[in-house]
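Right, I'll just put the structure down here and ask away after.
Missing here is one protein chain; the remaining ones are kept as they sit in the complex.
This part shows chain A:
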Amino acid sequence: MCDQTPNWILQHPAYQQMKDLEVGDSEQLHAAFLVYMDLTEVRRWKEVSCVKSPELQVVLLKAKEKEGASVQTIFPLPVHRSLSHRSIRQVLDRGFPVLLCAVAADSTLVYQRMTDGLVTPDPPAGPFQDVGRRQHRKRRQQH
């Protein structure tokens, strides 16, 4: 990337769009842009767009995982920030599945699914076998 202009991010049309939302949080804006690039170029999600959250004063992204899939909300946030349960609720109340994305200083991205209500986890993977006493005794002797 070093042969390109160093301000390529600032000149990117998607960045300009997000900037025009005027959330007044340049750090969060930068984080949102990095997530945008990851979704569009790396993961190849569809119809990625940006929207402002008036309650939280942040840039949110909307995208579909693939053609014909349902829209999801992606909430980018610099990793050292804090948030409240209420703010997560406000993003969920938009009515779409939510992905929280933590953006580190080195541009590492960590996505975390947030869901509404009580979602039972996946059960442990089988097949299961009764190991029996001998197995337990063996394991103990190894220590």
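By our rule, a residue touches a chain if its C-beta (ideal position, glycine included) is under 8 Å from a C-beta of that chain, and two chains touch if they have at least 3 such contacts; residues count from 1.
By our rule, contacts and distances are computed from a predicted model.
**Student:** Out of "SUMO-activating enzyme subunit", "Sodium/potassium-transporting ATPase subunit beta", "tRNA-splicing endonuclease subunit Sen34" or "Coatomer subunit gamma", what name does the UniProt record list for the absent chain?
**Tutor:** Listed in its UniProt record, the absent chain's protein name reads "tRNA-splicing endonuclease subunit Sen34".
**Student:** Taking the full complex into account, find the residue in A:6, A:24, A:68 or A:124 that is in contact with the omitted chain.
**Tutor:** Counting the whole complex, the residue in contact with the absent chain is A:124.
**Student:** Residues of chain A in contact with the chain that isn't shown?
**Tutor:** 77-86, 88-89, 100, 102, 110, 112, 118-124
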